[in-house]
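Here's a structure for you.
Some chains omitted; the rest stay in position.
Order as written gives the chain letters A and B; numbering starts at 1 within each chain.
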Amino acid sequence: MLFQGLILMVAGMGVVFVFLVIMILMMNLLAVLMKPLARIIPEPEEKKVVKAKKAPIEDHEDIAVAIAAVNSFSK
Amino acid sequence: MNLSNAVTNLLNSTGIVNLQIGQAIMICVGLVLLFLAIKKDFEPLLLIPIGFGGILANIPVAEMAGPQGFLGQIYNVGINSGVFPLIIFIGVGAMTDFGPLIANPKTSLLGGAAQLGIFGTLMGALALSQYVPGVNFSIKDAASIGIIGGADGPTAIFLSSRLSPHLLGAIAVAAYSYMALVPIIQPPIMRLLTTEKEKRIQMVQLRHVSKREKIFFPLLVLLLCALLLPDAAPLMGALCFGNLLKESGVVERLSKTAANELINITTIFLGLTVGSKLSADKFLRGETLGILLLGLIAFCVGTAGGVLLGKLMNKFSKTPINPLIGAAGVSAVPMSARVVNKVGREYNPDNYLLMHAMGPNVSGVIGSAVAAGVLLALLK
């Protein structure tokens, strides 16, 4: 049994590190790819932040008229 | 177990070894849904959980959508039982104001005409079955596909979980995707079918609706449903219950919870589990293309039906009716009412049609539930 535990440890720590190393590589790749991507499709960072603060239903000028009638779930 | 054994077992349990091509494609479909939801703002409240559920369900080995998996178990409890879509409808009722409909009752007919989308599509599905080899929809399947045209997610999920559970994933995806596309699908049809003059029609201000009328309304609708079409009563009952919680004015803590935490929690699990039905063997078939195509037709036919009846009603009505508001009859609350408002203002900047479009809009929800009831009554 102790030997089996050793195997689990070796296999387990091995998989954990393999997983994390690939994850690190992916994160580095992601960071590299972000710049060209941001050039092609600019990130609407500010807009999103603002949007998250407002209720989703408030993004049309006509809403004040109908605030009671609308809801943010499309059924 | 020795080390090489363990490594072999681990390798044999990796996704790389077990991933089937269908699963890989479905994971990509899930990612596309997430992209549409996050980047294109396609009904993100539903499409993020659905897309993510689709990815989870297609991860090999884990079998999360299987009968022992957590998505499969929640599916059984919430969708098979029909409970989740009804809870969503309670929340929808608690968020809906039927005031504009009560103020101008006749516009509710427009929400009826738009149900043409449901039945037209049903026929389209049957035609496809008959004339396209390899496509083989039963009449129940055709009804479930048609309900996409109702533009009501919970109604579509409720009906197809009853009639065609194997199509649930595709139908839910189609329903919510096209609802998100309402601002793109509807305007050309609206422009095409109305004259310049009709587009500019201004409607008379809606009368004030008293609190008491709003309380009576859900009860009247429910009783009518009980007498005429009890098969629609679960859907209509849930909607009316939520609305009564809201309008009664005496149980604010319940109506707030129904319209917020309860609907949010249910949406998370409904989305994930509906998405978990996006399995390769059910989705990657010619039929799915058929469903997507028919769903698109459904929205177009429904929109046209509403607009055309609007034109007709305008001819005979004492007070003018702008036919554009007929497009809101497909429901897709409140998006299609907003689309109507926007198109209307393009032709007459002072014309605010939003409140007038809310009448057909909410009656479209009722109309779809009635249509679902008819289909259940005749086909279940």
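Just so we're on the same page, contacts are C-beta pairs under 8 Å (C-beta built on N, C-alpha and C of every residue); 3 or more make two chains touch, one makes a residue touch a chain.
Small disclaimer: the values here were computed from a predicted structure and weren't measured.
Shown is a single representative of every chain type; counted across the entire structure file, the complex carries the copy numbers A x3, B x3.
Rule of thumb we're sticking to: only the chains that are shown with their structure count from here on.
Inter-chain spacing, taken between the CA centroids of subunit A and subunit B, is 27 Å. In the complex of the two chains, the subunit B residues touching subunit A come out as 1-3, 5-7, 10, 43, 45-46, 88, 91-92, 95-97, 99-100, 151-155, 176, 179-180, 259, 263, 267, 331-335, 337-338, 341-342, 345, 352, 354-355, 358, 365. Across the interface of their complex, subunit B is touched by residues 4, 7-8, 10-11, 15, 57, 60, 62, 65-66, 68-75 of subunit A.
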